[in-house]
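The complex appears here minus one protein chain, its other protein chains still in place.
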Amino acid sequence: MTEKLIFQHSRNGRTALAQYPVTSATTDVPEQLRRTKRPMLPEVSELQAVRHYTRLSQKNFSIDTHFYPLGSCTMKYNPRACNQYAMLPQFLNRHPLAPDATGQGYLACMYELQEMLKDVTGMHSVSLTPMAGAQGEFAGVAMIRAYHQSRNENHRDELIVPDAAHGTNPATATMCGCKVVEIPSLPSGDIDLEALQNAVGPNTAGIMLTNPSTLGVFERRIKQMAKIVHDAGGLLYYDGANLNAILGKVRPGDMGFDVIHMNLHKTFSTPHGGGGPGAGAVGVSRRVAPFLPLPIVGKQDDQYRWLTEKDLPQSIGRLSGFMGNTGVLMRAYIYMRMLGKQGMPRVAEYAALNANYLLARLRQAGFDAAYPERRASHEFIITLKRQARELNVNAMDFAKRLLDFGFHAPTTYFPLLVPECLLIEPTETEAKEDLDAFVDALIEIQREAETDAAKVKGAPYTLPVRRLDDVRAAKQLDLVWRG
Amino acid sequence: MTEKLIFQHSRNGRTALAQYPVTSATTDVPEQLRRTKRPMLPEVSELQAVRHYTRLSQKNFSIDTHFYPLGSCTMKYNPRACNQYAMLPQFLNRHPLAPDATGQGYLACMYELQEMLKDVTGMHSVSLTPMAGAQGEFAGVAMIRAYHQSRNENHRDELIVPDAAHGTNPATATMCGCKVVEIPSLPSGDIDLEALQNAVGPNTAGIMLTNPSTLGVFERRIKQMAKIVHDAGGLLYYDGANLNAILGKVRPGDMGFDVIHMNLHKTFSTPHGGGGPGAGAVGVSRRVAPFLPLPIVGKQDDQYRWLTEKDLPQSIGRLSGFMGNTGVLMRAYIYMRMLGKQGMPRVAEYAALNANYLLARLRQAGFDAAYPERRASHEFIITLKRQARELNVNAMDFAKRLLDFGFHAPTTYFPLLVPECLLIEPTETEAKEDLDAFVDALIEIQREAETDAAKVKGAPYTLPVRRLDDVRAAKQLDLVWRG
Amino acid sequence: MPFIPHTEDDVSEMLATIGVASIESLFEEIPAELRAQPLTQVPNAMTEMQIGQLMQRRAEQDGSYLNFIGAGAYQHHIPAAVWAIVTRGEFYSAYTPYQAEASQGTLQLLYEYQTMMASLTGMEVSNASLYDGASALSEACLMAVRANRKSQSAKFLLPYTVNPTYGKVAKAIAGNQNLQFESVSFDAKQGITLVDALTPYQHEDITALVIQQPNFFGQLEDVDALTDWAHAKGAMVIAVVNPTSLAILKPPGEWGSDGKGADIVVGDGQPLGVPLASGGPYFGFITTRMEYVRQMPGRIIGRTVDMEGRQGFTLTLQAREQHIRRGKATSNICTNQGLLVTAATIYMSIVGAHGLENVAITCQQRTTELINALTAIDGVKLAFNGPRFHEAVITLNRNIHDVLDALLKHGIVGGYDISSYYPQLGNALLVCATEVRSSEDIAAYAKALAEILSGA
Partner (left out) sequence: MPFIPHTEDDVSEMLATIGVASIESLFEEIPAELRAQPLTQVPNAMTEMQIGQLMQRRAEQDGSYLNFIGAGAYQHHIPAAVWAIVTRGEFYSAYTPYQAEASQGTLQLLYEYQTMMASLTGMEVSNASLYDGASALSEACLMAVRANRKSQSAKFLLPYTVNPTYGKVAKAIAGNQNLQFESVSFDAKQGITLVDALTPYQHEDITALVIQQPNFFGQLEDVDALTDWAHAKGAMVIAVVNPTSLAILKPPGEWGSDGKGADIVVGDGQPLGVPLASGGPYFGFITTRMEYVRQMPGRIIGRTVDMEGRQGFTLTLQAREQHIRRGKATSNICTNQGLLVTAATIYMSIVGAHGLENVAITCQQRTTELINALTAIDGVKLAFNGPRFHEAVITLNRNIHDVLDALLKHGIVGGYDISSYYPQLGNALLVCATEVRSSEDIAAYAKALAEILSGA
């Protein structure tokens, strides 16, 4: 059923009276500064709001309701404990600018989180402040620039980015005023070292790498790459979106990376919330440490405090109004404490097991792996190029039809260089029988594609809406409701 | 989609390790007292449990998702604040047998709840301990018996119960060792006074009445009835399931009732939780007060404490292991404080407005009211006798078809004396346009019944299951899963 | 208006449709002299913010204590997921699943619950809940009167080792139908009921013997011997059990040397994911053998199929219940404790069989640790020998009330004073430590108690 808009439940004068102070006063704001017409906020009862948004929620797929193998997104179980204990009243009611003395419990968590993240990444220092992966990337590249500037190498403004990179990588380079130098991947999925060698030069600021890459394979010659870039005077940036694949197994610091960001909302299982919030903590090697973004938690004589510009005068500065997405950090902290030291490598191990198992089963079922010679990391790519060509059923069609089978679709059409790709990341928290059911569904869809392609192309059928008209959405812009 | 049973997700050795203490110890329980085979509890991951029960929940209709006009059940909005503040950690972690000194905040709420309930019912004293309406009835009838016994009128064991009464009324009488004397209702919906006069006698313990009755009308001659019963030496029991209809407008104490129970899970909006818990607080007139069930909160010098057998030696005793459904009582307390004194009569007023409006609209649409000459209380009865006879579409069919329109069905086939009845209670928290949509649905179903009866009789179509085979359920008993 | 959506326009349109001039007219059938005066004891309305602040203050007034009381309600770890799901609107704000098709979530969950409880207790069938453990015992006794066709007496043996409140409740509830309860004394050394104590009733018509395992003192009864004694003479056995303990204790369904087991099993489900919350809401469970299912009180869910042959769930055997059978029903219960059963079902699913076993073992260890720490103190003695679960009676050389008061100042709720129930035990205190009490907690208790008893 189509759900009305909340505004369509609205009636003039209807109101949830328990929810705001009653006052007969009027404002003393001078007339020329005053609002004259009420904003169009809904006027509904509390029940209407509760019912409306409860019903809306049911129209979502989510980890809590569906297998959600969205590649590059690490949709693993978000333990409920993380939410419950991050939301204790004392934590929620504390003002960010209240004295550190009133937040020693909270700061202890943040400090320990910094320490744990250093350990799992092998970096020298960590700042928790970036509010998502992309802001972590921004902080990282800004630090790389600040590092070069501190050495009077202001001209180093070229960032090397593989063609398989996530869009945030080149976009970040631009935001930092850098130029992007793209290098290709080889058919094996590894980076073309020769191209890299040719790409570096006196203007090289560094390289942005994801390892395992977004192609779902581990970059085997990472040490050689590090040497090439370092020899050219550049730094290595690690995009930590795929950290889940190697947690506790290899550390970016040991691979030679100078700067990394982590997606705590992936690897450390904080919820994605239908788009966010995330947390993109950054880690750096010793030489980049002076440039870390503020604030950072310091510890002195068993007291914790936020470090400021005075402590870190070379910092690239502040990236948020306060301390970043603290509540997300709390959730990540709780999760990491529950995993413990033994739990970290286990994450990578079972993520890899699930991915490689799913890959093996799909290959047995006749699907084409994009990198058939390679081990999967925590994710892998199936290409439906053949199906698209022979049956005129493409990756999008498979994706939409999967929804009817009760599975969220894998990531489609990313990375861009693999045609008709499905990037599949099961994560370690899914059970074998659910992976098997997913394989069965894909086999069934393949069968449908062969016998009744129109059925697949018309999917989905069982969701609140059929396939949506994206072209109309972009052409006849309807971005706010006008009644 | 059919949801697997949780046991079907179970695998030997699968476990949610974060959720229990790890121990290598074994128990020192002597062998002959020890369990040898593990119980068949699910062995699933935390995610599997979360996903399973989240998905199951979506298969329910509920107030938070649907209009739920279930007559006699007062399915009004359950404010979320009641849940949040009843579940503050200090409240949840307190042991019931901890000293009263550690529960002064909680006891203050309970004491004030007692005071407020006295006020809205017009009774002399209140005990909060009964755990649902039926246990409140039990306490009430037990008190009536204790009262008679205290006057050496042990023989008074006949309880008069109108034919329209809820099943718990006669069942309670039996549980208290009383005999049930049934009296009929008149075509007007009022009790047959003559029959009442004939029914009373020297063995009369009392009468159990719901007013407004389950026929959805106010018993107009309640004063006369009270006189008849009192003159015969009996007491009047008020079944408070319908208190919502008259809250703040008439008080049972003023009508002449000696004992009442309230359904806090109806009138005071505590959640029904898919079947319970409830809270069936009882109120009594002064002469019945010594017999109240324990415990009760007393106040002395600004300190609160639980009264015991020492304080109330004539009490009928204890009905629960501790203090009754305290968490439900907390929620009712919070709700009552949010309504406040002005909010109480408003509940009755708008409940009556909604019921009478719905009745008027349905009558205009051609449906038959069971008591067309009467005002509706907070609920009313439509009889589909005509439809059953002429179209072979009965109340059950209408009810099931309503589900397809996104409305929970009204109460069907209760009270028993009105054939093919729908007992409809919209409650005060529903908006006019939702009532209108409900009327539209019934009109449409009526149209379907006239043109395509099979369609209505085959309903529902859009729910997780079609109509269920109740006969098979009762004949081929399948009450536990055997793998 | 809080919780009322009507606008002025709504009201006038609705009144016009009804054909009356004012809302007041809707109450015209109520005799004028009965109309209520404004309320005096209900304060003015508070906003949600105000009541929230008040409740927060009251919660802080109650404070947080280290708790060492069990006595029928046990503090356990509850996975955060449990109440996050329980309080979802679809479970929280649904009514009894009368419309099965619109209640499959609740119904399937209850069917799963019945399966779990039957298995945990070793019985064949379970209902969907009763109010609490104490009232469940009353219902079990009433049920036994119906089920034990051999017995006419309606007489029950109720050992002193059964929770005394359960006894009080049984008398208050079942006493009205003239059920009689005879107390049975316990062995002073082991704190359990010996068969010897039953012999006076050897030749009486006894409807059922009640056996609580672990008993009120936390001690383990010799359930096989007691069960054999009862069954040999045609009495039923009603087991009162703690569900956590059943992860390691022989299930009632296997009690007796022939393994035939108890006839009816009841208990309080609180330990399975329900917070202490000053006493409720908890839930009572009852399980029995298939042959007695029609005598069982409360709702029962059955699995069946729909018109298309798909699996579905529905209320069944309703002819036992008040809404059908009225005065002849097995019980008057209607609203039960569904939401708590929801919690317990999710709890059992998450913790699982292996987890529950670990919980039980850890509780037992912690209590042993507690006993060792406390009885190491001068003036503290263990009351009973023999195996126990996670509770024990200790005796002090000082008035219990004063000691508990003094402990409170240390932030400790030190146990439940049972001296008035069992004067023969002297200054007897029932103490309990579950898995939530750490070794540090126990040490803190021992330190405070030592201080208090040494008169420091």
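Letters A, B and C mark the chains as written, and numbering starts fresh at 1 in each.
Everything that follows uses one rule, which is that contacts are C-beta pairs under 8 Å (C-beta built on N, C-alpha and C of every residue); 3 or more make two chains touch, one makes a residue touch a chain.
All values derive from a computational prediction rather than experimental measurement.
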Touch partners, limited to displayed chains, of the chain removed from view: A, B, C
Selected from A:Pro184, A:Gly233, A:Gly298 or A:Gly458 as touching the chain missing from the view: A:Gly458
Residue in contact with the excluded chain [from A:Cys73, A:Ile207, A:Ala332 or A:Ile445]: A:Cys73
Of A:Asp64, A:Glu379, A:Asp397 or A:Glu420, the residue in touch with the unshown chain: A:Asp64
Missing-chain contacts mapped onto chain B: 11-22, 44-48, 50, 54, 79-81, 83-85, 89
Positions on chain C contacted by the hidden chain, ascending: 47-49, 52-53, 60, 64, 77, 79-80, 84, 87-89, 435-436, 438
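We adopt the following convention: only the chains that are shown with their structure count from here on.
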Identity of the chain that, by mean CA position, is farthest from chain C: A
Pair of chains ranked first by number of touching C-beta pairs: B-C
Cα-centroid distance, chain A relative to chain B, in whole angstrom: 48
Chain centre separation (chain B, chain C; CA means) in Å: 20
Per-residue multi-chain contacts in chain C, two or more chains: 1-6, 10, 45, 47-48, 56, 79, 81, 89-90
Multi-partner residues of chain A (each touching 2 or more other chains): 11, 14, 18, 45-48, 50, 54, 79-81, 89
